[in-house]
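In what follows, a single structure is set out as structure tokens and then discussed.
What you see is the complex with one protein chain gone and the rest in place.
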Amino acid sequence: MDAQIIVSILISVCVASTPLLLAATGELVVERSGVLNLGVEGMMIIGAVAGFSVAQITGNPYIGAIAAIGAGAVFSLLFAFLTLSLVTNQVATGLALTILGLGLSGMIGEGFVGQPGIKMTSLDIPYLSDLPLVGKLLFGQDAIFYTSLILVGLVSWFLFRTRAGLMLRSVGDNSKSAHALGIPVIRIRYMAVMFGGACSGLAGAHLSLVYVPQWVEGMTAGRGWIALALVVFASWRPARVLVGAYLFGAVTIAQFHAQALGIPIPAQFLTSLPYLATVIVLVIIARNRRMTMINTPASLGQPFVPDR
Amino acid sequence: MVDSDDNNKELLSVSGITKIFGTLKANDNVDLIVNSGEIHALLGENGAGKSTLVKMLFGSLQPTSGTIVWRGNKVKISNPSAARILGIGMVFQHFSLFDALTVSENIALSLGDNIEMSALADKTRSVSQEYGLPLDPDALVGDLSVGERQRIEIVRCLLQDPALIILDEPTSVLTPQEANKLFETLERLAGEGRSILYISHRLEEVQRLCSRATILRHGKVVGACDPREETAASLASKMVGAEIDIVHREAGSDTGDILLKLNALTMPPATPFSMPLRGISLDLRAGEVVGIAGVAGNGQSELFDAISGEATQADSDAISINGIPSGRMGISERRNLGAAFVPEERLGHGAVPNFALSENLLLARHRSDKADFLGLGLLGMIKRSKVKILSRQIIEDMDVRKSGEDPAAAALSGGNLQKFIVGRELDRNPSVLIVNQPTWGVDAGAAARIRQALIDLAASGSAVMVISQDLDEIFEVSDRIAVISDGGLSEPEPAKNMTREKIGMLMGASHQNDVDTPNTLEATA
Partner (left out) sequence: MILFLEKRANYSPLFSALSPVLALALTLIFGTIMFSILGVDPAKALYTYFVLPLTDAYLIEQIILKATPLILIAIGLSVCFRSGNWNIGAEGQYMIGGMFGAIIPVYFNDFQSPLLLPMMMIMGMIGGALFAAIPAFLKARFGTNEILTSLMLVYIAQQLVDWLVRGPWRDPQGMGFPGTKSFNESAILPELIPNGDAHFGTVFAVIVAIGVWFMLSKTLKGFEVTVLGECPRAGRFAGFSTKQMTIFAFLLSGALAGLAGIAEVSGSVEKLDDKLSLGYGFTAIIVAFLGRLNPLGILVAGLILALSYIGGEEAKIALQVSNRATNVFQGLLLFFVLACDTLIHYRIRLVTSSKAGGTG
């Protein structure tokens, strides 16, 4: 195969992986604080519609992306209020967030269906992006792509190198002990959930401003759920989220190319591949129980009511 | 370090503190004075309000009313870091540690905001050496023993250079030898001019350590005294406020057939943080109570689960109940052989917290009393009225105090719920009864009643195993005593040949090399 084609395939893998990486990184921080937010899909689609509509109105995709971050964070507050202040069941509330997000985005986006979108242009760093082959791949992509990579590094540094990160992990490990030591459990969890919402929002914006760029109802197509699976796959470690997201991105692209090449397998089977891969990966991970048990934040999904 | 000129000055003075939870007055107008350099005991039985009081001193709880004066100034302790800034440190009863973090990360969390992790490791080492409390700063807390965990709590506390150290029931998890070491450390700290507020319900150690004591009962201060001038009986009656029935035991009753046989019972650890069982053998005979002593976390709950059948064995002969090999049987089948079980955790294991008492009766008896409780049919229709009649009977027999006709398990006090759970099993007149921590967190009256019931059951010809961390309880009820440590069990010996020192030695024993434990989980690490 031509080297040029390989590069363009690699770029498309990056594009397919970025939303998964963003959403999964955000959810990783949420789960490290002991909260299971199953509403990633809903926050992502809210980000997608907010990003697209604001970009259409202002004509500027960057303002759109910022709006998506804000919308994701604000939307996640709903979840935070219910699960943290009213101690509702986290699984059910996460589902509710997804259902509401899908409904709300459909209503907001109705007027935008079919409109040609504004694509966020690639940054094309001068000279470097003109390098043969790797230039486009490494230095000629969109801002959200670079943000996602920087974010993984930042999250890793924050969690394992800072005192605030240590506090967040302690809350996820044992919320009662943390409370006894005077660590503000609820406040830390609120902030973690909102960070997760912001990341999911940006992930959605990437779909509607870079990947597709259009508004299509339900365009997240289960990516939020795949991101949730990636966090388990990565056993709550940022570097492994990076690896996992790119593996899934690659599966998605492989499936597209197989369809384009006219491989005699029904398109529906190829479309199922990422979902099937998720199931298989989950089974493989779950088989190593010791790994999962050691890495799972011990208070994940547990309700916490402080005594006063 | 604290200036020694402060000695015998008032360091802390609490007056009129009241704390109300809903309708419950956990603390009612409590006064307390702690002087510099003294070891002050706070005495009271379970539920007297000791923990509530010290949580307010450490800022984890806020008083409903009352004042706290620290070094002569009225203060408001709004959170634990405010307490730390004042110079108040605390060692918790149920440790406030994080299993998934290292020792130094655990320590860093309770110190100020600007701590260098590298400097912290060195400081941890130096403080732990200075006070003879060895610690490895890089070890994962989840892998440490209970004694080591307490050391972390104490070192963590000392690194803040506190003027007042609060210890909440610190010896309940230690071997007698470890407890002695702790007392030496505490005396040394008091010698440096620090004050210690020592919470306990164990009279012996209070008499050894403290010259002043404040006694709480039902949330109120009922007296202050010098423990050294009191007898154990006088202190106990002050704490409880009434005479407690003394447990009667007929000594040296003849024992009969083997009703429970453990034959080199071996189990791999169920989770990465749990204990394996290493070749445990024991014959439990009709008419005897065997006490299993040991420090928490040495395999007690694993042993209980293995005998109850909540964890089944690959080898059918590993456990025999009434002579029938039952290693592969589940808990219901083992119950049908005449065995009965009372687990350590009342809420969440022995009972469903939100379920009514009658439903919790059905929980343990739906198979053994199938003919009475269930109608015919595939799904088994429940005869609720029959269950309720028996439930009322048990409540009456065991003198369970409750509000309402059939309240939820969570609405009962610890002692009353435990009486119900024990009564639920005794009512079946089981031939084998296994009890794990029968009186943990139970008030003195209920504890005496439960212990008497266990002895009476054995006297009637059943075999009883009592797993307990409380040595007083072990000596009170047992005919023979064995010690569990590191997942292995010592040879049981007649209670009269056992001493605390001997038990302490056995508690420190390692059984790692006793047998080849199949460590399947570790192999995958």
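Should a chain be cited, it is by its letter among A and B, assigned in written order, with residues numbered from 1 in that chain.
Please note the rule applied: a residue touches a chain if its C-beta (ideal position, glycine included) is under 8 Å from a C-beta of that chain, and two chains touch if they have at least 3 such contacts.
Please read these numbers as outputs of a predicted model, since none were measured by experiment.
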Residue, one of A:63, A:100 or A:191, that touches the chain absent here:
A:100
Sole contact to the chain not displayed, among B:349, B:392, B:428 or B:500
B:349
Among A:87, A:128, A:239 or A:263, single out the residue that touches the unshown chain.
A:87
For review purposes, identify every residue of chain A that touches the missing chain, sorted by number.
38, 78, 82, 85-89, 91-93, 95-96, 99-104, 106-107, 110, 221-222, 225-226, 228-229, 232, 266, 268-269, 271-272, 275-276, 278-279, 282-283, 286-287, 289, 292, 305-306, 308
May I ask you to list the residues on chain B that touch the chain which is not drawn?
22, 62-67, 74-78, 308, 310, 330-332, 335, 341, 343, 345, 348-355, 359, 362-364, 366-367, 374, 377, 379-382, 404, 407-408, 410-411
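We adopt the following convention: only the chains that are shown with their structure count from here on.
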Centre distance in Å when chain A and chain B are each reduced to the mean of their C-alpha atoms:
44
Per the touch rule, the chain B residues reaching chain A in their complex are 21, 59-62, 79-81, 83, 92, 95-101, 105, 108-110, 113, 115, 271-272, 521-522, 524-525
Considering only the defined contacts, which chain A positions touch chain B in the complex?
163, 166-167, 169-170, 173-174, 176-183, 288-291, 293-294, 297-298, 307-308
